[in-house]
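Every protein chain except one is present and positioned as in the full complex.
As written, the chain order gives the labels A and B, with residue 1 at the start of each chain.
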Amino acid sequence: MKRKLPLAICFITGVSMIVQFFIPHPTSLEFSSMIYKWIIVLMALALILAIGNLIRHHGNKIRRKKENWQYSIVTLSGMVVMATIGLAWGIDPDSLYQRIYLNVMAPLGGTMFALLAYYMASAAYRSFRARSLEATLLLLSAFIVMIGFMPFGQYLHPRFPAFAEWIMKVPNMASQRGILLGVAFGSIATALKIILGIERSWLGGKE
Amino acid sequence: MKWYDRITTIDRRIIYLLLTVLVIMPFFVKVTIPQKIMPQTQKLFDFIESIPPNDKAVLISFDYSPQTMPECHPMAKALLKHCFARGIPVIGLSFDPEAPGLAVDALVSVVHELDSLADQKDDSLIYGIDYVYLGWKSGRIAAQLDMGEAISGVFPRDYFGNLIDSLPLMQVVKNYKNIAIVVILASADYPIDWIRYPQTRYGVKVGAGLTAVMAPQYYPFVQTGQVSGLMSGMKGAAEYEKLVLDYGYARTLGNAETGMNSQSMIHILIMVFIIIGNVGYFFSRRKKEAQK
Partner (left out) sequence: MLILLITLASHLAIPLSPCLLITVPQTISTPQTSPDLPVSQSSELPVSRQYAPPSKVTAIDKPNDAGSVIQLRWTLSPDDASIEGYTILRKASEDTAYTKIGSTISGVTTFEDEDVQDSVQYKYIVAAIGNGEMYRSEPSALVTSYPQLFHTGRINVLLCIVAFTLTLAYLVIKARTGKDLFIRKIAGLAAVDEAVGRATEMGKPILYVPGLGDIDWTATIASMNILGEVAKKIALYDSALIVPNRWSVTYTVSKEVVKEAFISEGSPEKFKEEYVRYVTESQFGFAAAITGIMMREKPATNFFIGRFWAESLIMAETGAQTGAFQIAGTDSVLQLPFFVTACDYTLIGEELYAASAYLSREPLLLGSLKAQDYGKLVVLLILFGFTVISFLGINLLPLLGVQ
């Protein structure tokens, strides 16, 4: 029963949403609108479960003084302080919440994204080697695209930006489409497999 | 260790240090390199340019987080200036939980800037009439689809707690029928949802402003017309700023231009290191072959 019930719910909802897609009648639209609202509410409810897990996990860490437990205090206090400030003093453009957001969270986040530039530089240096014909072609096209997209690329040769764009629009796009096509079929097949109950790995596998 | 072996194994910390210096440099040494506008940026600009004033609204989905602020924030500001200058109402919303703070900041700063430039008091932009920010909502795809029937069903109140039906703009803009285009400003794959779902069902026009790492994924969609225009990373933002300036919708450029110079420096550094690595690799391989 524990397995059959989710499979039944899955099948009924899945099929009714497919059928709904083909019926433009107002009743069908009301049905879909109701389902969408349910999704929004359920997703918001799941957030409560998730936050519960976060508090439990870090609370346990602090209580048992596990390794690096101090970080857990930072996590929990950050969450509580921000939520309290937002709830108590509002989230208007001039509020304390907005100021903390723009002056603490934004620079911290920016630092994280900036790491990408460092990692990209070191990864490119280590891996972009002309080891074979394919690797050489990859290297050359990467160079052309990089130069072409830089503002001064057009001064090296007026055709550079256009050539870089051609690489992006023709060979790059063709390969992307190939993968996209596979992905689209994979998506449909996965959806069908779950709706029809063929795929059960998400329920712990076979009966 | 031979010289060529040494240059193939440069410590990553040296690369990091050089990169830091080069990123900071353009902030002190001002260089202005003329921009060539990429066709996809021009397309987005032309689309906004073709919307009649005081008719349909532009819906901006602010889905970028503070991490990608340097790339997406200038895009948001340039786009807002363009819409407001042309008298196009703007509705903002977010599906990324980190985005509302930035959306509010972009709206408030652009409105302040334009109001300070306005000739008369009547020209100032009014919340609820010229622009509205709806805030964040969970259940992204479900919300996007449901908005096709009624925006008020998904967002009964705006970000500041006002009832949607009390806002004059939202009394006119009921669903996608009153939206000229949805522009998604994001650091992740959010536009694809708009293409797959509301565009397929309701024929919504989609535009995007994405980080440079994400943008190439959408080139196929620009070609098919599913995306009506695209700003790609800081370059796209700088181009849009320039277009807005050239058409007289703004008096100054934004800060994407300076960022572009830093970015170009990183590109040059990466290329130099790739060349160094390959020279070293070439010589060490030749040496190995000679030894055989």
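Definition applied: contacts are C-beta pairs under 8 Å (C-beta built on N, C-alpha and C of every residue); 3 or more make two chains touch, one makes a residue touch a chain.
Source: prediction; values computed, not measured.
The residue from B:216, B:236 or B:280 that touches the chain not shown here is B:216. If you put the missing chain back, the residues of chain A touching it would be 6, 9-10, 13-18, 21-26, 29, 35, 38-39, 42-43, 46-51, 53-54, 56-57, 60, 67-68, 71, 109, 112-113, 115-116, 119-120, 122-123, 126-127, 176, 179-196, 198-199, 201-206. Think of the hidden chain as still there; on chain B it touches residues 65, 67-68, 96-98, 139-142, 145, 177, 187-189, 193, 195-197, 199-200, 211, 213-214, 216-217, 226.
Throughout what follows, only the chains that are shown with their structure count from here on.
Per-chain CA centroids place chain A at a distance of 17 Å from chain B. Listed in rising order, the residues of chain B touching chain A in the complex are 10, 12, 15-16, 19, 23, 33-36, 38-39, 65-70, 98, 100-102, 104-105, 108, 137-139, 141-143, 145-146, 149, 153-154, 159-160, 187, 213, 216-217, 219-220, 223, 235, 260, 264, 266-271, 273-274, 276-278, 281-282. Residues of chain A touching chain B in their complex: 29, 32-33, 35-37, 39-44, 47, 91-93, 97-98, 101-102, 105-110, 112-113, 116-118, 120-122, 124-126, 128-131, 139, 142-143, 146-147, 149-152, 154, 161, 165, 168-169, 172-173, 176-177, 180.
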